[in-house]
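Have a look at the structure below before the remarks.
All protein chains but one are shown at their positions in the complex.
On to chain A.
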């Protein structure tokens, strides 16, 4: 009955159940957090060009250029069940072809322990702002917002939009030249 192996098996099974229960409790302690925070976004330069999109279908598409400022303090979002924050700056707008367009312009991973204070000045976008078609020129209602995906040690993966958005208007003329 009480062989070495059966005792080992019992200890192993018990350890696993205790760990599972503790992990679940850890998840419960942070399950109802709102993960909200205030963000300031601004833009200093907005232009649009019309060039062939060689990364996609090679059609002439609108390519937006946005130089932006952003400041936020995300330190309060971290607790013992937050492994990392995935921040992403989204431009959301409507065109004649598509009722909803969302393009991520910039993103950043903040792992727990890293500096979670953002202070960007005259930053360029990390990804190209390609529209799917020609819907950026003269578009007066492009909303920029910062959201984050909270990645826990164990638990749900909430997606939260920061308080504070910024509306940009694209010029009605394509800009010539390289930039």
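FYI, contacts are C-beta pairs under 8 Å (C-beta built on N, C-alpha and C of every residue); 3 or more make two chains touch, one makes a residue touch a chain; residues count from 1.
We take it that contacts and distances are computed from a predicted model.
With the options "Ras-related protein Rab-18", "50S ribosomal protein L21, chloroplastic", "Signal peptidase complex catalytic subunit SEC11" or "COP9 signalosome complex subunit 3" in hand, the undepicted chain maps to the protein name "Signal peptidase complex catalytic subunit SEC11" (source: UniProt).
Among A:22, A:56 or A:117, the one in contact with the hidden chain is A:56. The chain not shown here is touched by just one of A:43, A:71, A:134 or A:153, and that residue is A:153.
Residue-wise, the contact with the chain that is not shown comes from A:83, picked out of A:83, A:121 or A:167. On the side of chain A, the interface with the absent chain consists of residues 1, 3-6, 23, 55-57, 83-84, 86, 88, 90, 97-104, 109, 111, 127, 132, 147, 149, 151-157, 159, using the contact rule stated above.
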